[in-house]
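All protein chains of the complex are present and in place, except for one that has been dropped.
Should a chain be cited, it is by its letter among A and B, assigned in written order, with residues numbered from 1 in that chain.
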Amino acid sequence: MLLQLTLSGIAQGSIYALLALGMTVVFRATGVINFAHGEFFMLGAFVVYVLIQYVGAPFFLAAPLAVVAMFFIGRGVERFFIRPIALSPHIILAMMTVALSYLFRGIARLFWGREVLPMPPVFSLPPFEVGDLIVTAQDILMATMTLALVLAFFLFFKLTRFGRVAQAASASPRGAALVGIDVDAFSGNMWGMAAALGGVTGILVAPVTLLYPDMGAQTLIRAFAAMTLGGFGNLGGAVVGGLLLGVMEQWAGGYLSTALIDIFSYLVIVVVLITRPQGLFGSPDVTRV
Amino acid sequence: MATFPRMAGALAILALVGGIAHADETTGLTKDAIKLGIFGPMTGPAALFGKGVFGVESVYKAVNDAGGINGRKIEIVREDTACDPTRGLAAFKKLASQDQVFALDAGLCSNVVMAAKADIAKSGIPFMGLGAATPGIATPLAANMFQPVATTDEVGRSLIDFAMSKPGAKKIAIVSHSDDWGKSNRDPAVAYLKSKYGLDPVMDLTMERGSTDATPQVLKLRNAGADFVLVLMYPAEVAIFMRDAYKYGVKVPVLAPQSISLEDTKARVGTLAPVANMAVYYPYAHPTDTPEMKKWSDLIHKYYPDERIEAFSFLGMSGALAMVQALKDAGPDLTRSKLIAALDNIKNFDSGISATPISFSATDHAGIKGGAFLTYDKSGKPVVVKRWTDLQK
Partner (left out) sequence: MPKRLAVLVLAIALAALPLATNDYVQYVLNLILVYGLAAVGFNLVLGYLGQLAFANTAFFGIGAYALGILMEAGLSFWAALLPAGLAGALAGLVVGLPALRLKGYYLAIVTLAFGELMRWGYIHMDAYTHGSSGLGVAAPSLGSLPLDSQAQRYYLILAVAALVVWGVFNLLRSRIGRAWVAIRENESAAASLGYWPARYKVAAFVASGFVTGIAGALFAMLIGRIAPDSFGLNQLLLQFAVVMIGGMSSIWGSILGAALLTATPELLRNFPGAEEIIFSLMLMAVLRFMPRGLAGVLAVRLPMLRERLYRS
């Protein structure tokens, strides 16, 4: 059972990791915690659903289209909702994203309020056995995509020019602007990427979770816990945090009590923030007088 | 301030005099209309159950199209509760004090109805439940409140009886939500299992709303060797559980409570195989795809053509039909007391929808006892059965 729980935990954890990664991207780039990230997740899935159900597009066409759509939605969000208040205190920015989250959910509910919709799976192969373990194509897809996306992001941030621009702009927007970096466009693109990432996660996961307007909100707190565990603002930490959280949740549910699964993320948050606020990989916060 | 004592006195007098206006026998009635209040979760996390409202409204609209009741048409006023006690209480108070309805056919969320019960009972407004299944509506008895659906107590008992009707069944496992709805389904089942059969559940697990994975629960069940699993959860989570049970090769028969749709679960998991061993408590006389039930689907589509029919679209309809019958029985000289008396007199009312007929009496307002189950036969067709052995699986 341990191995099966761990495997399932990794599959679950990949979802949290991807979500946490998207949120960390935005946080690193623009200093904002995006409470609406769960809705990027939800919208990605719904856009694909709409394309498949109403436009009749095949999946391999609908999915990339949806991701591109999400990119532009993310840019739009940054341009119209975040940029005008970019200089406000953090609390205002955070609550703006919360309001956005409600807005998106309200809109989704307007169209699909009452339904819990099934989504055609990416692959529909039956589960197969590896020794004592049972694995589905979905599990493998999740884990592989997570690995691929994480690698892509790392390479992006460390090696490309754009990535270094990102580091500069997030460390010091003024300085970056002074050397000619278009900080506004950069912010827009980072939000776009985060939204696209959220959308991809949604598309991968929707066949498993089924589609409903609140689907993002439920998973968001797990992403938070992952970020907290890994250390706020640390990309690798977000991923490791997500995977660890997924596995620990499954272990707790399997060996202690299933009642703990729901509360586990909150426990992690409280324990980590009280004992080691910087998480596993973050650096301690130093306040300058 | 010298004025303070005077003000305090005025306040005290006003406080003592304050009180709810007493119910009027013909409030909400005019020469040609009966004002009927409906409330349910039209938005929010339980909006899925709001479908019941459309079914009920279709019944009343059809009655209007056929000429009304004793010369009066039914005027519907609908309010949203969002399944929240605060909002639900406001919805009821608005219907009662502002819209001044004659009667109510309302309430799908049990927590809302229970929060409002004291006020509803005090108001004396005739109240027909729309699908809320908490036993608290009819017990303790409120003279004006009626419940036309099986309570969660009844459902819990039926689930256990059905499970135990499988020869040799001893190990019953339960997976439920820890919220109000889940507990209200789980607690009576566990109590009944103990009191009638002297057994405890072999596994008593929780799975939260919004879970996307049931691995820990399924693996624990696999190790426990249960004869039956009761999944007392909302539709999305039931589907996820069935999918994961199938994934891990757990072939234990599964029972689900009222308001889980067998067909929908099958659609969500994709194929028949994962749900071949599943049975749901079924309050209706026939499966959805039969001519008898199609008549009712068509009725709903007549007034709400875009509505996607699910099992609980029909949930409140027998209650509405009973209400219509009672309104007719009460005669043209209609008053609230007469309506309540007519409702008390409803006996063996067969709406054509419910699996069991509705019966009320002056001392018992829980109209439905017992029920049936819907499951798939060997050819994959849904059938209604009363005992596990009926299917010889």
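Just so it is clear, a residue touches a chain if its C-beta (ideal position, glycine included) is under 8 Å from a C-beta of that chain, and two chains touch if they have at least 3 such contacts.
Fair warning: this is a prediction, and the values are worked out from it, not measured in the lab.
**Q** What chains on display are touched by the one that is not shown?
**A** The chain that is not shown is in contact with A, B.
**Q** Considering the whole complex, which of B:T43, B:S158, B:Q217 or B:T288 touches the chain not shown?
**A** Once the missing chain is taken into account, the touching residue is B:T43.
**Q** Using the definition of touch stated at the top, determine which of A:M96, A:M119, A:M190 or A:L235 touches the missing chain.
**A** In the complete complex, the chain left out is touched by residue A:M96.
**Q** I'm checking contacts with the chain that's been left out. Which of B:K93, B:K171 or B:R222 qualifies?
**A** Of all options in B:K93, B:K171 or B:R222, contact with the hidden chain holds for B:K93.
**Q** From the listed residues B:D180, B:D227 or B:D344, report the one that touches the chain absent from this view.
**A** Going through B:D180, B:D227 or B:D344 one by one, B:D180 is the residue touching the chain not shown.
**Q** Please output the residues of chain B touching the missing chain, sorted low to high.
**A** So the residues of chain B touching the unseen chain are 1, 3, 7, 10-11, 14-16, 18-21, 42-43, 79-80, 84-87, 89-91, 93-94, 96-98, 110-111, 114-115, 118-119, 122, 134, 178-184.
**Q** Provide the residue numbers of chain A that touch the chain removed from this figure.
**A** 33, 81, 84-85, 88, 90-92, 94-96, 98-103, 105-107, 109-110, 113, 221, 224, 228, 232, 259, 262-263, 265-267, 269-270, 273-274, 277, 285, 287, 289
Here is the rule we use: only the chains that are shown with their structure count from here on.
**Q** In their shared complex, at which residues does chain A touch chain B?
**A** Touching chain B from chain A are residues 1, 4-5, 8, 11-12, 15, 109, 113-116, 118, 121, 124, 127, 134, 136, 205, 208-210, 212, 214-215, 218-219, 250, 253-254, 257-259, 261-262.
**Q** Considering the complex alone, what residue numbers of chain B touch chain A?
**A** Residue positions touching the partner: 43, 45, 47-48, 50-51, 175, 178, 205-213, 215-217, 219-220, 223, 235-236, 239-240, 247-249, 267-268, 270, 308.
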